[in-house]
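The structure's right below; bear with me while I get my questions together.
All protein chains but one are shown at their positions in the complex.
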Amino acid sequence: MSEKIAESRGGRQQPPAVIELTDVHKWYGNFHALKNIDLTVRKGERIVVCGPSGSGKSTLIRCINRLEVHQRGSIHVNGVLLTNQTKNIKEVRQEVGMCFQQFNLFSHMTILENLTLAPILVRKMPANDAVDLAMSYLKRVNIADQHDKYPGQLSGGQQQRVAIARSLCMAPKVMLFDEPTSALDPEMIKEVLEVMVDLANEGMTMICVTHEMGFAKSVADRVVFMDMGEIVEENTPDEFFDNPQVDRTQSFLNQILSH
Amino acid sequence: MANLVFIPAPDLPPPPGQVGIIRWLKLNFFKDTFSSVLTLLGLYFIFWITGPLLSWFILDAVYAGDSAACNAAEGACWSFIRAQIKLFLFGLFPRDLLWRPILAAALLAITFALTATRIIPVLAMVLCWTALVLISYWLFAGGFGLQSVPTTKWGGLMLTLMLSVIGIVTSIPLGILLALGRRSKIGLISFLSVVFIESIRGIPLVTILFMATILLPLFMAQGADLSTVFRVQIGIILFSTAYIAEVVRGGLQGIDSGQQEAADALGLSGWKSTALIILPQALANVLSPLIGRCIALLKDTALVIVVGLLDFLGIAKAAAQSALWLGFEAEAFIFCAAIYWVLCFGLSRYGRSLEQIGAAK
Partner (left out) sequence: MQLLEKIKFQNHRSLLRGRVYSFVIQFLFMALVVWAVYALMISTQANLEARGVDSGFDFLDQRAGFPISVSLIKYTPDDSYGRAFLVGALNTIYTAIICIILATIIGVMMGVAQVSGNMLVAKLAEIYVEIMRNIPVLLTLLFIYGVVLARLPGVRNAIELFPGGYLSQRGIYFPQPVPLSGFGFVIASLIAAIILSIFFQRWARKKQRATGYDSPVIRVNLALLIGLPTVAYLIAGQPLDWDVPTLQGFNFQGGLTLKPEFVALVVGLSLYRGAFIAENVRAGIMAVSKGQIEAAHALGLEPGKVISRVTLPQALRVIIPATTNDYASLVKDSSLAIAIGFADIVSVGGTMIGQNGQALEVIAIWMAVYLTINLIVSVAMNAANRKYQIVER
């Protein structure tokens, strides 16, 4: 299906592939969790992955930064093949940023320390430069005044924005979002989505697992629908929502869009 | 227009080496070099220790015979335990009256079972335990139709259980009162409670046992006397009360102030709201730590050997030094340890199950 989309662009010179999953399978013991996954994400693309719970969406993106291990097929990130070698894994993880449903900020460190930890320890950045970098990102997500607070003192929406800033400090080539707004109260979802939309508009490559269909419609280049461990349908948002090809997609859309 | 039918792809079996024994072994025992080395060292240790232990405990052990037979053999002398079992369990209690402590033990088991399975309501539980304490005391001491047995003849596991059970049963209500006293708004009561709790908790049980055995006779009117067992029991009760008070205080602190407000709004007086609303919730929250105190008390009663009482541990030590069976301390201590372990481990499992019930709520 990605070929069709490429064709529709009139065969222009395509941006390089940032993430390539080829025939990826994953098992948990005997349970076949991911089946025949083929996915290519190009620079600047915004992918939304949706599907019922248990469909393997989180597993898919967690395989990309090796938080889960795939057993068959290959995953290339930024040209680097993902293997068991720690050097590879470290290289990949530096280029891939991840935002979790539960924010996962380090609760014993201030916001500023949360952001500067990885640049200092992993990119070996001088402390002062790291602080400047962190403050600039905190300003971008509108939370610079909280830099010396602890995560426990912030609201959910604030924590998630900090988490996004923390990932951005490592200057990743692609951002992964694992249901970033699912744990938030409704009034805080907006502030996080705004940050994500800003990020998308600046050209960040992102893969976002989410139930926020409004976000998908307004920002995504492609919507990927998964069920039972495989990709069922993949299309532009317009086509996906208005003209789904597969019956399973239609029934899923009926369910989620009915309320 | 969704005209394509989704046919789910078939579930394939995982590639070889992903499941099964080999993978399980690799993951849990040989994940990396360091882990593999540890596994090998551990296996070596197990093999090194199993042979001699097996021989001593079981294969070469003597199960029947006298001390000469035991001395001649290489292994453990379990016939020593068998010969002296009554001593270990009942101390010097008259051998023809053993039905009394046995009955008391049976009653204890029944009461514990009734409490643990929650068949009876809480008030009935309290009555049962009180009745158990009184009946057991009657069975041990005699009087009122039963032949008297002086406290000097009480010993062994019987004494350990008696000291622990009476200790806990008495110290729980006292501890609750003390915890309430600590939280009292009346300055003097609160002050005295704190002083008592912190003083008792700050000093070792050994010193409290000394205090009980030496100071109590000094405090009493001349001529009056308490047997050592009584003095020790009082000491144990005082000791346990302070610790229970702290556990209950923890439970009380966990109660939302909203509960007190609701009780006040309903018009319940101070005592009533405490007894009917606050306390039951506080106690329900700390059931597991309370069981922890029971286990601790059971282990702590072993210290009475220091003031001359022959409880389970004391009897074990004394039995191994008796003229007839000299030199079998290892067997005596191991038997003692095994019984203690079964009781304590059982209680701790019970406590853990309470925790899970609490969490489920």
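So that you can tell them apart, the chains are marked A and B in the order they are listed, and the count of residues begins at 1 in each.
Keep in mind that, in the parts below, a contact is a pair of C-beta atoms (placed from the backbone, for glycine too) under 8 Å apart; a residue touches a chain by one contact, two chains touch by 3 or more.
Computed from a predicted structure; not experimentally measured.
Taking every chain of the complex into account, the absent chain touches A, B.
Contact with the chain not shown here comes from a single listed residue; of B:103, B:131 or B:206, that residue is B:206. Screening B:19, B:125 or B:189 against the full complex identifies B:189 as the residue touching the chain left out.
Shown as candidates are A:120, A:213 or A:228; the residue that touches the absent chain is A:120. The residue from B:217, B:280 or B:358 that touches the chain not shown here is B:217. By the touch definition given at the top, subunit B reaches the unshown chain through residues 27-29, 31, 35, 38-39, 42-43, 45-46, 185-189, 192, 198-199, 202-207, 210-211, 214-215, 217-222, 295, 299-300, 302-303, 305-306, 313, 317, 320, 329-330, 333, 336-337, 340-341, 344-345, 348.
Across the interface with the omitted chain, subunit A contributes residues 65, 67, 90, 93-94, 96-98, 100, 102, 104-108, 117-118, 120-129, 149-150, 152-154, 163, 166-167, 170.
The rule is simple: only the chains that are shown with their structure count from here on.
In terms of their C-alpha centroids, the spacing between subunit A and subunit B amounts to 53 Å. On the side of subunit A, the complex with subunit B involves touching residues 25, 27, 29-30, 32, 35-36, 71-72, 227-230, 232, 243-250. Of all residues in subunit B, only 1-6, 8-9, 11-15, 18-19 touch subunit A in the complex they form.
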